[in-house]
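Can you read through this structure? Questions will come right after.
Entry: chain A
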Amino acid sequence: MNIIILVITVSMLVIAAFYVVWADSFFTVLAASSMVSVGLVLLFVLLRAPDVALTEAVVGVALTGVIYALTLAKIDLWKINDNDDNNDVSQSKQ
Partner candidate 1 sequence: MSVLDLDHVFFLLIVNIGIAVLWGNRPFVGKILTLLYILEGLSILTSYHVLLSGAVLSSSLTFTVMQQTVQWQLGVSGGFFALITFMAAGLATWFSSGVWARSYAPIRLLHSYMALNVAAMLLLLASNDFLGLFIAWELVSLVSFLIIAINGGRSAKAAYSYILYAFLGAMAILLALIIIWNATNSFSYVEVRHHWSTMSVNRQLIVVLLLITGFGIKMAILPFHRWQAPAYAYVPAPVAAFLGAISSRMGLFALFIVLLQVVGIDVIQTLWLPFEIINMQTFLLWLAALTLIIPTFIALRQTDARLLLAWHGIGQGGFMLLGILSANALGTAGGIMHVFNHASYQAALFFAVFSVSYRTGTADLDRLGGLVTRMPISFTVMLVGIIGLAGLPPMNGFVSKWLIYKALLDEGMPLLFLAAVIGTLGTILSVYKLIHNTFLGQLRLEHENIKEVPWSMSIPMMILASIVFITGYFPGLLLESIAAMQSTLGISVVDYHLGGVNTGKGNLNMIVVVSTMLMAIGMGALIFFVLGNPRKQVTQWDNYAGGHFLTSDMRYQYSHNFYPGLMRVISPLYRNTIFWLESAIVSTVQFMAHISYALFMQANYLLYLILLVVISLLWVLAV
Partner candidate 2 sequence: MQRWTTILFLTGLSIVLFAIITPLVLGQSPMLVGKLINASAVNDTGAANLVTAVVLAYRGLDTLGELAILFTAATAIGIILGTTDKTQTTSSPTAGFIVATAAKVLFPLLLVFALYIILHGHLTPGGGFQGGAVLAAAFFLLTLADSGNNIKHKVTQVIEALAGTAFIVLGLVSFALQGVFLQPWLDKGELGSLFSAGSLPLLYLALGLKVGAELANLLSSLANVEK
């Protein structure tokens, strides 16, 4: 059972990692890299390292994603949808 979960987790992780390189939109990149972190958290839990899993969950999944997003917003690259200006987070307020 453990092995199956392990394999699924690892493959998810690898696919997500490849998708980080592959994706065109920053939003998807961010989502994919958070997926990698989620995979890692699962792995850590499976390998009985709750400390590290906790850290990874907070830092890898939450904070890193937010930091990336904010940075992208700051340099005006945060575009969920190129065609629709209203969805552009950095400009929606104006």
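To be clear about the criterion, contacts are C-beta pairs under 8 Å (C-beta built on N, C-alpha and C of every residue); 3 or more make two chains touch, one makes a residue touch a chain; residues count from 1.
Candidate selection criterion: all candidates are chains of the complex that A comes from, given by their letters.
Please read all numbers here as calculations on a predicted model, not as lab measurements.
The listed chains 1 or 2 are all part of this complex, yet only 2 touches chain A. Within the complex, the chain A residues that touch candidate 2 are 18, 21-22, 50-51, 54-55, 58-59, 62-63, 66-67, 70-71, 73-74, 89-90, 92-93.
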